[in-house]
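Heads up, one of the protein chains got dropped from this complex, but the rest are sitting where they should.
Chains: A and B, in written order; residue numbering restarts at 1 for each.
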Amino acid sequence: MQFKKTNSSYFLRIDKGEEIISSIENITVDENIQSGAIVGIGALTEVTLGYFDRKQKKYLRRTFNDIYEMLSFSGNISYLDDKPIVHAHVILGQPDYTLIGGHLFSGVVAVTGEVYIQTFKDKFNRQLNPEFDLNLLAF
Amino acid sequence: MQFKKTNSSYFLRIDKGEEIISSIENITVDENIQSGAIVGIGALTEVTLGYFDRKQKKYLRRTFNDIYEMLSFSGNISYLDDKPIVHAHVILGQPDYTLIGGHLFSGVVAVTGEVYIQTFKDKFNRQLNPEFDLNLLAF
Partner (left out) sequence: MQFKKTNSSYFLRIDKGEEIISSIENITVDENIQSGAIVGIGALTEVTLGYFDRKQKKYLRRTFNDIYEMLSFSGNISYLDDKPIVHAHVILGQPDYTLIGGHLFSGVVAVTGEVYIQTFKDKFNRQLNPEFDLNLLAF
C-alpha cells in the first residue's frame, strides 16, 4: 500500500494481494486516525460477503473467488474497545456486467484499490446493541 | 437519530424505524444546512424505488418490503422553494447477494443507517425543468 495525505484526507493505493479491510485498519493505527468516511473503486478477489439476518441476529456469509470489478466500496472508520473497525459495504461487477454485493467481511485486491478516506477529529466508538447483537455507532 | 458535527460535515446514525430521506431533511432544517453531498451504508426495509421514464416524464415506482443491506446510498441536499430536498439513489443487497436499486423515494431503517454529509456554505436551489417536468439543480 502507498498513500498520500492531504489536509484531513488520505488517498490510498492498495496493491494486488493485500486484504482491503485490514489494510485500512492498519493505516488507521499507523496514522492515528480517529474516524472517517471511506469511498473507493478497484478490483477484488476472494471476497467474503455478508447479509445480516435480523431474525437470527447473525450474518449469512458466502465467499466469492472470481475476480470482480469493485464498483462501489463505501463505509466508515470507528473504534470498538480501542480497536479500529472498518465497516464497509461493497458492490462487485462480473464479466457479463451483472452485479453482486453485501457487507464486506474481507476481500483481496486483484489489480489495484483506489480508496479515499475523509477523516474527522472526533473518535467514533461502537457499542454492543443487544437488540441486534451488533456493534453500532455510539455518539 | 444521533449525530456528530465535525467542521463542515455531519455523521449521522439513523435508527431502526426512522425513514431515511425525511430524517436527513429534518436535520437539514434543524442545523440550517445550506447544501451537501451524502454517502452512507446500513440496512433498509419498506423501500420505495423509482425509475424515471423520460418519455412519460414521470417516475415508475415500486415498493419492496423485505429487509435489505443498504450497499450504496448517495445523493445531495438542495432546496426547492425554501423546502429542503434530499435527492438520493440507493442500491440494496438481498440474502442471495443479488441487488436491486433505483431513485430512493423513501426507506425505513431496518437496523442502522450510517450516513456522512459533507456540507457547503452556498445554498443549492432546484427549479422546474419543463423538458423533463423535474426539479433540477439551478446554479
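Methods note: a residue touches a chain if its C-beta (ideal position, glycine included) is under 8 Å from a C-beta of that chain, and two chains touch if they have at least 3 such contacts.
Quick caveat: nothing in here was measured; it's all calculated off a predicted structure.
Considering the full assembly, A:Phe3 is the residue among A:Phe3, A:Tyr59 or A:Phe105 that touches the omitted chain.
Among B:Leu60, B:Leu80 or B:Leu128, only B:Leu60 touches the chain that is left out of the view. The set of subunit A residues touching the chain not shown comprises 2-4, 6-7, 9, 11, 13, 16, 39-41, 43, 67, 69-72, 74, 91, 93-95, 97-99, 110-112, 114, 116, 118.
On the side of subunit B, the interface with the absent chain consists of residues 8, 35, 37, 39, 49-54, 60, 62, 64, 72, 74-76, 87-91, 99-103, 118, 120-122, 124, 129, 131-132, 134, 136-137, 139, using the contact rule stated above.
Rule of thumb we're sticking to: only the chains that are shown with their structure count from here on.
Between subunit A and subunit B the centroid-to-centroid distance comes to 22 Å (mean Cα coordinates, whole Å).
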